[in-house]
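Shown here: the complex without one of its protein chains, the others still in place.
When the chains are written out, they are named A, B and C in that same order, and each has its own residue count from 1.
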Amino acid sequence: MHRERFYTLSASCPDQVGIIARVTGFISGLGGWVLESSFHADALDGRYFMRIEIKAASIPFALAEFRERFRPIADSLQMDWKISDSAVKKRLVVLVSKQEHCLYDLLARWQSKELDIEIPCVISNHDTFRGFVEWHGIPFHHLPVTNECKPAAYAEIRRIFEEVRGDTLVLARYMQILSPTLCAAYPGRIINIHHSFLPSFVGAKPYHQAYQRGVKLIGATCHYVTEELDQGPIIEQDVIRIDHSDSVEDMVRYGKDIEKTVLARGLRYHLEDRVLVHGNKTVVFR
Amino acid sequence: MHRERFYTLSASCPDQVGIIARVTGFISGLGGWVLESSFHADALDGRYFMRIEIKAASIPFALAEFRERFRPIADSLQMDWKISDSAVKKRLVVLVSKQEHCLYDLLARWQSKELDIEIPCVISNHDTFRGFVEWHGIPFHHLPVTNECKPAAYAEIRRIFEEVRGDTLVLARYMQILSPTLCAAYPGRIINIHHSFLPSFVGAKPYHQAYQRGVKLIGATCHYVTEELDQGPIIEQDVIRIDHSDSVEDMVRYGKDIEKTVLARGLRYHLEDRVLVHGNKTVVFR
Amino acid sequence: MHRERFYTLSASCPDQVGIIARVTGFISGLGGWVLESSFHADALDGRYFMRIEIKAASIPFALAEFRERFRPIADSLQMDWKISDSAVKKRLVVLVSKQEHCLYDLLARWQSKELDIEIPCVISNHDTFRGFVEWHGIPFHHLPVTNECKPAAYAEIRRIFEEVRGDTLVLARYMQILSPTLCAAYPGRIINIHHSFLPSFVGAKPYHQAYQRGVKLIGATCHYVTEELDQGPIIEQDVIRIDHSDSVEDMVRYGKDIEKTVLARGLRYHLEDRVLVHGNKTVVFR
Partner (left out) sequence: MHRERFYTLSASCPDQVGIIARVTGFISGLGGWVLESSFHADALDGRYFMRIEIKAASIPFALAEFRERFRPIADSLQMDWKISDSAVKKRLVVLVSKQEHCLYDLLARWQSKELDIEIPCVISNHDTFRGFVEWHGIPFHHLPVTNECKPAAYAEIRRIFEEVRGDTLVLARYMQILSPTLCAAYPGRIINIHHSFLPSFVGAKPYHQAYQRGVKLIGATCHYVTEELDQGPIIEQDVIRIDHSDSVEDMVRYGKDIEKTVLARGLRYHLEDRVLVHGNKTVVFR
């Protein structure tokens, strides 16, 4: 946890000799102070991943110029890369339905600045949490989703997300399946919390499925949303122990604790640029 | 999780042959339907513990008479016992300071009826959460605690607790040490969440202590408050993994997740009469 | 953990008023001392489960007569039941292939009497562990399994199991799929450890499947073997955290720790008659 402003370089490229040396040589050549750095080589497919935090005050010019100077190195390494600035808060748009736990949890973290982000608005297919959200000074949009109005509703979500310049869209137990078009529009920017330990119990009513199968642990999975339901890259997962005495209702209740925690962890990794998508998997530099 | 009204008998007594038979024989003699039952014999000191849930509709008279009829059996077994009624909501008075996580968590569980209780008021030594609490329709008392006014403040807490007929007082990260008098007044009725895995790191700044010692897991402990600081009977504990890269601030942040979960679990056990105090330990029938 | 000899009654029956009272009334009527007791009502299908440990010395006659006296009660309650005697050691036949971890773990627990059982023999489709097993004084049978000789091999396993009067057959990472006939012959008596968190990753090479999917936790499942591969009633499960830096080989290595622990726990529950099969699920009275 850094209090000073810093830049975060996150990147991946084909593996070869000397990547770290070139990148960190460039940074130290400018006098750049590295606060935290993580590297990973995927041996199977020869791809290299990195994340470096650099003290902003140690770079003798503005971020735009820092980026420009880095570009030739990135190009020569065939990098996918970005550099973000801790002084620019990420903008998180929250989608919610009628369950309270993830919403309360996110707003608690937001109000205490544990999550140092902007929440430009909350969108829901129910009006349940209008008062609660608005009390926090956050705009609330009630967008009902029926079979007839689905395309219009998803278009409206997209319009709002663009209008408020959202960076990330989080489905905080939003009980509607986004349209493939919407999913495809924001790859790596829509995050869902699924209430099972994927790939077990895809789709509807996972706790009922878990009850039927008689598993001894239940879980939750935070993942990027893709066009295929519950199949996107997994960011974070966790489980909790249950036993024969637990009904589906008990599992729902236990599950809430694990859902909100897993979502918050996954979201933090994402917002801090700790997650690099790699095919249908993720590299997470915790 | 039962939806129907039920009575909960919780009791302990010296162990002897035939306790379960006598108690359950009495219940079934009335036509009483047992929903859930748990028994424990402490082999070392020969004490017996039980908790039985009985469908209220299966008992052919009111709770008061049920209690009266049970009394002779309880007396003959030298029992400490009580029978509670699921239709009578427990009344929880919440003490809080400036940290949000346990308060948000408890109110989320309360508003969704996951915790089916009354919260007659929240008391704080800071005014930080007045708006948040009052928005929920719950009275908020700001009671500053300075060295000069401590006795008066604790007297006032006690007065309020009595006035609202509180059953349980929960310290949801309340950063003041209650007076011995107050602690002694409500044995087994004041619950605290301590931000360490007790008995490690008693007292102030446990995360700093944990950082200094270089532990690889940090934890939280939900316990009954007694006159001796952080020494009361433990109800529930849990831990979370950290590593060398985590600062004290990171530990504080991780710790919040474990604190609120452990408090909620411990509190639920207590409110459902699942916790029987046994000397300085607890029997918890989960 | 009891040192004194005890009897264990484990049973299930249709739920009705008064089951505990009748059963414990019978026991206490004989002067029987209950050491431990657990009860569970399955609310959905109205079935009742119980497990009671009774001090053998408190029953004034032999086990055979105890059983006979209990029979009318059991009959009137339409019980499936059995009473086992802690003085009669269960006989565990171990099937193993070329992986060492579960075998070493089981023999360590056996030699220290942590598992107070007999191991009349170990059977393997490889000769790898002959010396190790025989050094412990346990007979070792090398039974190769090829496509041609499978039926003969499984018939021989069955013959040996009968000959040594085995109670339970444990597949301690035995890398062959038992024939449906063999599975059907011993319902609730063959225990397997599967190296995934079922129902995820059924069948072959679960760690490769987990690697492909990019899960953040891997697990193991101890279950009863039925005719359908990896679909039997689950006794115990657990998981361990991995991350992007772990190869399939790392996952295999981590997995071994969780496999042997989960197998040992599940096996102990089974051997202590703590597991009651209920359709395709289990009640486990820990």
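Brief remarks on what is shown
Note that a contact is a pair of C-beta atoms (placed from the backbone, for glycine too) under 8 Å apart; a residue touches a chain by one contact, two chains touch by 3 or more.
As the structure is a computational prediction, the values presented were derived from the model and not from experiment.
Remark: the absent chain touches shown chains A, B, C in the intact complex. When the missing chain is restored to the complex, the residue among B:87, B:184 or B:217 that touches it is B:217. Screening B:172, B:190 or B:283 against the full complex identifies B:283 as the residue touching the chain left out.
Residue in contact with the omitted chain (choice from B:22, B:40, B:158 or B:173): B:40. In the full complex, chain A touches the omitted chain through residues 17-18, 20-22, 24-25, 27-29, 31-39, 41, 43, 58, 241. Within chain B, the residues in touch with the undisplayed chain are 40, 42-44, 49, 197-201, 213-217, 219, 233-239, 243-245, 247, 278, 280-284, 286. Residues of chain C in contact with the chain left out of this view: 1, 36, 99-101, 104-105, 107-108, 111-112, 114, 131-132, 135, 245, 247, 249-250, 253, 256-257, 261, 264.
Definition applied: only the chains that are shown with their structure count from here on.
Averaging Cα atoms per chain gives one point for each, and the point farthest from that of chain C is the centre of A.
Chain A and chain B have CA centres that are 35 Å apart.
The residues of chain B that reach two or more other chains are 36, listed in rising order.
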